[in-house]
Every structure is written in structure tokens, then in C-alpha cells.
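Only a single protein chain was left out; the remaining protein chains are all shown in position.
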């Protein structure tokens, strides 16, 4: 006779309450931090979505996923939700037989169909897991595709290997951008030629407002420039009754000419490491990697560098803007003074945000990067040590947002800065979350407001200070509820 | 024998609770609305503060209060608090003897001292109550001051009567602006001459961001322009270690030449009635009064009018900006759809905000103006009737924010739009308040963000939609707490 | 309510301005956009509807064309996002690299009760975050550690599902053995689900693979503590998008039925395990779970019934069909409930129908909605001018043709290009599709609702849902912002 079937057992509210309390304990924190294998609520995606973001930044560009169609759907919908904009991209829809035969035929057919249907000017190709595992040789495949006439000989098909089991979205961005630049600039270097332009690389940055702000600042500086991978129009196009597949993007000819630029600046060290290595080897002009210009000092440094490189003074209008933001920061300083922040996200953005907080006299108290190198850890710690407001602050690398929940329950902060994925930790620890980064899929328009430059500092300041004031008004007792703040 | 002294009687918590409940009743609402004489928590100030705002809008201008020094202190501190900026202005410090002898000697001495101490280029004079009651003759006084050498013959001293017991701050703005323009343009009209410029009058508008946005839009249109009473630099100057008394302001020569402008547009009908009457009589070119360009349609109308007047097309960059805002409005529409708003403030701003809400499919459900004409009442009602979203909405003129408290307790809304003074009604009725208007003295930087133009529409949209989303996230039960919104 | 072979449905008249011929011509023109080979492949997937002609059947469940923008997801999406993910009291491990779980984290709106992180885990993302070394050396050991860590940190979790991502199947890991070992060690179900994204042609295979695992690991492994009753039912294939299942359960309870298990929206694994003792399985999403009904019918003799709670007409039909399976008490309850809600529904129709009469909707989603929501639109006075599925099979289309007007368009796995051309030609007043399509059509000035996720609204199912559905459809179509699209400049 078989053993009796077990009964359904319901979890009691008492059990729930007991375990909930336990998850808030020091014991739980320790167990949680001891985790070795499980990642819970990470703050990073995989390489291809970064590659797709970079690919969207060029004129007439149709990102092309070599891999399963499901992957492409995920990347696209993530971008759709963040920008609330279309994200046209295709895949070559590899399936099981790909495991046996490889994906060459899919690539052929995919290129042919996409080229005919969507009339792109460039199709940057990047890979999802399957071809990476089975070892598809993209170099050969693409060569064959041209030879066999699936795609015109001269149609640009930069390609990058973007394995999801290595690095994060920032590395996919880097690989794809490098591949695109490599492809477009091939043979374009002319010794002694100079476009007189600045090439600016924003890095993995899903804030269209930032791109517009870089351009506005450089226009004001009268420095001719090419934003490499300019997604500002791609992902912030007008609603006027006409759907365009490819609004905006860096013009391909301009991208090609970038190799003869006067200077190239990247503002994201970690997200453009290989791109900048390539540029250092191949590009003309001077090459600089600066911190993201978040906050006044970083913006100063950015503009100073541009000014030096191009011999152009920072114009009065921008100086005045700077002065106005310093004014606003002074006025609002007392609302941020010594406030503790938890910040999470990508390395470059974390370093820059921490810099802003320190210059405001606030504390980047918990800095969490769910996938980062020792180099980042070291650099962040050095930054914190450089300021009295960084004393006692903590850097958590390769820790996730479920760790952050425990950390914040144990040692709370006044505010979190990060993307939408932090909202659960925010709620469960009672911490306000100001949305910054990628993806932001539960608020509108946030990505339309810059956080870089002086205007970006003003925005960050306004969001954080006024949130603190909102909280004060919302939570104080009647006797402390006041007209002025 | 004298009667026994009464004992101290303490109010019991029970009494407090009972009366608190009663103040939330229908009966209380009716009693409250039946009030005839008492004004409680009004949403309007008196004329002189408006006059001072206008006066600050000109190059080297030192506003001069003819009246008690206490008045000047109030106006100044109100402006200080709102802008978090200096508001240099003087008074001639009339005291009791003024009631007997009039304020001529104060004016003489005041002009002399202010001129020497503060080196202004113009001193617009306006009155507080005392000289208005005792009937000081400013025309004569000023003439005498010049005759007796207290002030140079040609030093501009426009002056306006701004009695506090008549109208509100918008009327003081109007009177002062008219006086300044009358003074500066006197004798400057040249028949047939035309500067080719647009004169733009923003009206009583304490949002420096709006002024900058007007200028940005007109620059983009390549329409040369003079903002009459331009406070954007006056009240948003850089902090750079140097204190300047008079940053910015409309250059006096430009203001003088405005009489030969190609066209003059006021975007506040109620706040510039007498100024526009003067301009209609005296100015060259065409004259238009338009609604404040809040929202897409009103901005369209503004740009169209400018385009027509100057034969300049609206540039692609602005069209794209328009399309992007329409895009954002479409994306966020569902968060504002049919939401009920209570809005309060000045007539022109109320009409424009109601227009924006209607075009977003939201309801300006309670519109409250604590001092307004029948004309306004009629115009607002006509606007509401023009849209299905205006059906069933209420207009409350000459009602105050204590009325609003009762009204909202009886017939609640989802959100309030108005200045800081609404925060008590907001708290006591549990309604979120988005701060717009004047004064805003409990949040930072709000006045630095435009609410006019397409960018302004984006700002309003972002503030309101994201506030609703904040509330949803803050108040929903766990089962409805979601990643996406 | 449509049942296979049901002849009650009248053929719906052609929509004004549309006809079978026009639709055929439009399809022909659309196909011209493709290269020859692709055209040939796509042609059988598109057809004008003719409810009387079996020949209109479109081809379905075939590979997506490479290089076209398809709305389809993958098997993993079908397993994690659809079937397993909504079960709230299990920990679902996205086994492999970080991305698949990250993108699908919180983006399907399968709401749950329970305490997050304590007794409900659907809102969280668990991943083994494969690194290069896991590819090289295999991930089975890591999976073991993960199971132990999960058990330790989430002691109330009632089980673990292991949802494989592509690399797992390709590198030769044996998650089945690992799961078995860990189930024994940890004394909770550990269910291995080989739903690698490269398997099959769409999320549909993911559903099926998940069904198999439920069949093999779950069904029949528990029994309810209380005795079975005559009104015990299970609700199958409702994933509680935007709260749908709560709204549906409310109606079912009002007519006197006991919903003993929810598959799988806001689901509890032990309830699911004990479903084999219910009297009737009611199935909402036929596509993803009809196999489960068939299994339970075969193995335990449980009858099943399709139903549709979208819009008052279909609710009424469905309630009466459900009542037919029970006694007079339930029949009386049903009539009482219908009488209770009729005036409420009428008030909704009175409000919205005048604003929506004659408006055209084009639908392209997944599961059951391309057919099931048509009645709700019709209740509002709207007509369906086209409908299609991302990942349907032929039995789905069999159920769809009768619901659609003659001459409307039927499309299977439509590409974005096809949808665009159709929309430009037909000019629908509403496009009801997914997030990837939303902004495309909005840019064209066409009102749009995301109909996978109810566009962050809902519920739409049940009586309560219809009020929200009607409001949302009206709001989308009649938003005053559409007047702003055309620039006056």
C-alpha cells in the first residue's frame, strides 16, 4: 500500500509574522550576507541589453540579436518600458536546431528579411546565450552572408560577442559600441586630418535628458561635437502621427569621421573600457576618460577639460548657470546636510552620485553595486575617504538588493537613489526612493530630466531636498507643521 | 465687593474632538460659506508687493515704498522667502507725524539717501496704506523733490498708487508696470519707427523659470524681444562671492524703446489690464492679450500669434519639443484621467491651469480665487463648459482657503495646485498639494522650473502624474504593490 | 461562451468598410513587403475571417521568421512568466545568466497575496547569475547551494522551481538529478523545468513543459484537510494579471462554488497539488493549460469547462453554462447573481456605450484574449476588425473565427510591419496589443491599450473588472490628448 498523501498545510499569520520579524534580525543579516550562490533581486542586467542601447544610438540603426527571439523580446520590452518609446530591433530567431547546425542560416535569412522589411542603414549584431555557448563564428557567418548575397557587400554589420554570463549590461554596451566604431571608422583614419570636433561618449546612460544636456553644454561652449551613440532622439521622439523607425542617432558619416576627431572624451570609465582602449589605439586627437559630470565639481572638471582641449573659454551663460546652481545648493544645503543615502546601480554612476552627495555634505552611506570589480571597490573607497562626509560609509560590491534590504534594516538611511528595482527594498525598509538610473518603469518622464551638468545637479538637489521636506510635512505632528521650511 | 474672579477653564480633548468633527460637517460648511465679513486664510496679498515685483524687473531698479518701513519689510521678506534671494528695496519710513504733516519730507530724505547709498538707475515708487489714506500727492511731491535737488532732474521716478484696500497684488503689479512704462517711454514714441521687437509682458509671475522659458522660446523663434519687467536674473542670480544689488532686469533703454515695438503681447489679462490699456493708447505696433501659455494648446496659440506677428515660422526644434510633450502627455494620460483637482491662486494662472487640466482629461473640480471679478467668474465658467471634463466643476470667487477646507471635506479632490498657503487645507483634508504660484516658502527651487511652454507642460505633467504614482505606491496594500506603474 | 462544436453563435455581419475581399487584398499587399521566401512562409498565417468557411484557418505554432520583429517570447518566458512564476509560495529560480530573470522581474503583473519575502516570492527575482566558470564547469553544484540557501533564508517557502535558461540545456547540466537530490535533502518539492528559451517556437512550449512538470511533480501529492464538497472547483489558467483572479473568484463564490485551487494566479502549490479531488475544472486560458485539464480528466475523471468572464454578455453565458454542471441551488444562485449585476452593468453601458459605439478594435496578444475579450468590446458597442495571437495553435483559431465578424483580419505571429500596414489601412480606433507595440501605434496617433498587462490597470475579468475595462477603453479612445497630436504649425 502506498504511503498516505500529505495534507495541505496552511501558513498561519503567526508564522508569517514571526518569520517576517526574523528576516529583520541581525541573525538574518548575517545569514543573508553569507550567501554564496543565490542572487536575489540583482541590480544588473546582461550584456545584450546594453549592446542594444548602444546600437540604437546610430542613424538608421536596427539592432540585430543573433540568438533566440525571446531574448530580443526581453531587451526590447525593457527599453520600451523605461523610455515609453518604441525600440525596433530584430532577432534571427534561433531555435533547437541551431544547437545542432549553428545559427548561420538564421543569420542569413534574418539579415535578408530585416533589410527588406525595415530598410535600416546599419544593423549592429550582438549575441545572446545560445550562439555564445555553441560557438557560432560571427566573423565567418557575416562574411558568408555578404558572399552569398544575403546582404549587400557594403552594408555595415558591426558585430559583438555579448555573452550574458560575463559582466553586465555596461559591458555589452562597451563591446557593441567598440564594434560599431571599429566598423564605421575602418579605413577612415587620415593622418594629419582633423575634424576639429569633440567625440563625446556618454556611456551606458538611459537618461535622454543627459544627452540633450551634453549637447546643450557643448553648443554653449561652441565646441563642435559628435555624440557617439546618441540615443536622445531615438528614445524621445515626438508624437506627431507619423511613426519613424529610426529617429535621431549619431549620423553614420559623422561616426565614421570621428576617428579624425580633435579629441574624444568618455565620461564612463567602467562602461567604455574596451571602447576607449580601441580609441586610444586607433583614433587621432587626444583621448580622455573623465568622471560622469554629476554635481558641480565634476561638471567643472568636464567643462575645464573641454575648454583646455579646444581652447574655448567657458561662456558667461554657463558660468552664470553654475553660479545659480551653487546658489541653489547653498540655499538647500541644510536639508541635505549629513543625510544618509543608499545608492545602487552601475559603477560610473555610483562614483558620480557619491561625488555629488559629498559635495552637498550628505553621506553616500551604503554604496551597492551588484556586479563590480575590485578596482571599482578601491576607487569608491578612496573617494569616500577623501571627504569627511564619506567617513563610516560602506561599499558593497557583488551584493544584491535583497542584501540591501537587510543592510538597511540593520543600519538605515534617509533616502535611496537608484532604479525602480529598488522599490521593494525601499518599501520594506521604509526608505524613500528617488528614481535614478535604469530601468525606471514605474514613474513617468524621469529619464527626460538630466542629472548631469549644472542643471542636473539642480534636478538632483530639487528632487532630494523637496522629498525630505515632503516627508517632514507628511509625518510631523500638528505642532511641528509649519508654513515655512 | 467685586465679583469673584473666574477660574481657568481647560478645553478637554473630548471637546476638541467633538468640535473638530463638527468643523467637518455639512452644517459647518454652510455656516462657513455664509460668512460675510471675516476672511480666513486668503489666497491673495495686497497691491504693493505686486508693485515691488514689477519694479524689480528693470535694470538698476530700487523699489521705493512711500509709507511705513514695516510695510517694506513685509514685501521684501515675502519675496526673499519665495525666491531665496535678496530683494533690495527701501521705504521712506513714514511714522505718526506723517499723519499730520504728510510724507513729503520723508520722500525727500528717502530719495536722497537711497540715491547716494545704493546707486540705483531708477526708483519706482509705490504706496502703502498710510499715504493713501492721508491723501499724499505723489505728483507734487516728486516734482518738488526734483525742484529742491533731492534727486537729479532726470532721474526716473515712476510712481503708482497702490492702495492695499483695493484689489490684490496683481493690481499693484499692473499699476506699477504701467507707471514705469509711462515714465520710461514718455516722449520716445516716434511715428513710423519700429524696433522690430516683440514686447512681452509676463504679468504677475513669480516663477523665474517662466521668464527664462519665454526668452528661450522667442530666441528659438528668432524673434527679437524685450521682456518688460524681467525678474529672471533679479531673482535668480549666481552665488559667486560678489553681491550685486541689481542683477538683470529689463534694460532701461530697451524699455524706453518698447513704445516703438513691432508688437506687444501680454499673457495675463487680469494682471495687466491698465498696462495694456495704456499700451493700446500709446504704443506703436500691434497689441495682443493672450492666455498664459500653460499646456499645449495655449502654448500653440502663443507661438502661432508670435509667428503671425513676426512672419517667422515655428522652428523644427520647437515643433519637435511640442511633439515630445504630446508624447509624454499621451503616455501619462491614464494617470491623470478624470482626476479631480482643486486649484487656487490668481485669475490668469487659474484660467491657464484649468486649460491644461482639461486638455489632459483631468477636472479642475474646485477653482478658487479669493479675490476676483464677476468677469473672471464668467470666463472661468465658460472655459469649464467648453469641455466634458469641466462638467460639474465649481468656481468659487471671493472665497478663501478656510472655505476651501470645508469644500474639500464635503466634496474631495485628488490633488490641489496652488501656493504654500494651501498647505493647511491640504493637510486637514488629506489632499496632496503640488506647489505652484506665489509664494512658495516651504520647498526649494520650484520657482526655477517653468510651467509655461511645452517644457512647462512637461513639468506640470511630471509633478502631478508622479505624485499620484508615489501615493499609489505609498498607500497600496502589499498585493497591489508592483514593479510597474 | 464558445465551445468547440457549439452552433449557438450567429455569424457576425461584416464591419462597415471591410469585406473578405478587401481584407484579402490588404493581406496580399502586405505580403509583398517580404522577400519571396519569407512571403511564402508568412502567407498561410494571414487570412480574412469567414466564420462559415473552414478554409480560412491560418497556420500557427510555426517558427518565427528570422529578422522580423516578432512579439513572441520564449519557452522560459512561458514557464517563468506564465505558469510557474505566479505560484506565490514557491521560490522560482531563474537558472542561468542574470538577464532572463531580470527582464521578467515584476513585468507580468501576476499579483499575489502573502507577505513578500516571507510567504510570497513571486515579486522577487532569484537567479544563479551564471558566470563564465559556471558555463565551463557546469552549474549543478551551484544549484545545490542555491537550494540550500533558499531553504535557509526562506523557511516558509513551500517548494522551489528550477527554470532553466538556454545555457543550462546546452552545457549538459542535469538539473533533474540535482532537483531530485535537493528535494530529498530539503524535504520540499524541487521541480526541475527544462524550459530553455531555445526550445520550441514560442512561449507555448514553455507552458507545455511546465504542465508536464506539474503533472509529474505536483498533481496528487497533497490532499485538502477538509472533506471534498459538491461545489469544489479549481480555476485553471488564470494568472491574476492586475487582480483578474480575485475578481473571477468573487463571482464564482457568489454563485456558491468553492474555488479550492488557483492555477496559478496568486496560487499556492499545495492547493494545486490537491486539485485532483475537485468536481470541475474551469479553464480560463485554454492555450496554456488545456493539457492540465485533459490530464486531470483522464487520470482523475474531473470534467472541465471553458468560460469567459469578459463583459456582461459573456459572463452571463458562462455563468449559465457553469450552472448546468451543478444542481438547482447553483442555478438559482446564478440567476440571482445575474439579476444583481444586470443593472450595474447596464449603468456602465449607459455611460460608455454612447462614447464607443461603432469604434473599431484590432487585437494582437496571446493566450485567450484575442478571442475572449471580443465580447466585452461588443458589449461596449465596438467591433473587432482584426485579431491575432502570438503563440496560438489551431484549436485557438477554431475558437476564434466564430467570434469575429466576416471580413475581419486574422493574423498569427504577426510581425510589427504587418500590424503597422493593417492599422494604416483599417484605421482602428484602438489597438489592443503589447508593450513592444504600444508606442509604435501611439506614435501613429492611434489609441492603444497594453492587453497583456492591462496597461497597469485591471482587473478586467469578472463583473468588477468590466467597470474598469469600460473606463479604460473609453479613456484610451477618447483621451483629449489625441486632439493635440496634429501640430498647428
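Descriptive notes on the structure:
In order of appearance the chains are A, B and C, and numbering begins at 1 in each one.
Going forward, a contact is a pair of C-beta atoms (placed from the backbone, for glycine too) under 8 Å apart; a residue touches a chain by one contact, two chains touch by 3 or more.
Quantities reported herein were computed from a predicted structural model and do not represent experimental measurements.
Note that the absent chain touches A, B when the full complex is taken as a whole.
Considering the whole complex, the residue from B:113, B:144 or B:274 that touches the absent chain is B:113.
Considering B:389, B:424 or B:468, the position touching the chain not shown turns out to be B:424 (whole complex). Although one chain is not drawn, the whole complex shows that of B:77, B:280, B:308 or B:386 it is B:77 that touches it.
Residues of chain B in contact with the chain left out of this view: 5-9, 11, 15-16, 19-20, 23, 28, 31-32, 35-42, 44-49, 64, 68-71, 73-78, 80-81, 84-96, 98-99, 106-107, 109-118, 128-130, 133-134, 163-166, 168, 237, 239-244, 371, 402, 405, 421, 424, 428, 441. One chain is missing from the display, and on chain A it is touched by residues 296-297, 300, 303-304, 307, 313-314, 319, 322-323, 326-327, 329-331, 333-334, 337-338, 358-361, 387, 389, 478-485.
Throughout what follows, only the chains that are shown with their structure count from here on.
Averaging Cα coordinates per chain and for the whole protein, the chain whose average falls nearest the overall one is A. The centroid of the Cα atoms in chain A and the matching centroid in chain C are 32 Å apart. In this assembly, the C-alpha centroid of chain B lies 53 Å from the C-alpha centroid of chain C.
Centres computed as Cα averages put chain A at a distance of 40 Å from chain B. For chain C, residues touching at least two other chains, in rising order: 105-107, 114-116, 123, 439, 442-443, 485, 487.
Shared contact sites, meaning residues of chain B that touch two or more other chains, fall at 319, 322-323, 326-327, 330-331, 481-485.
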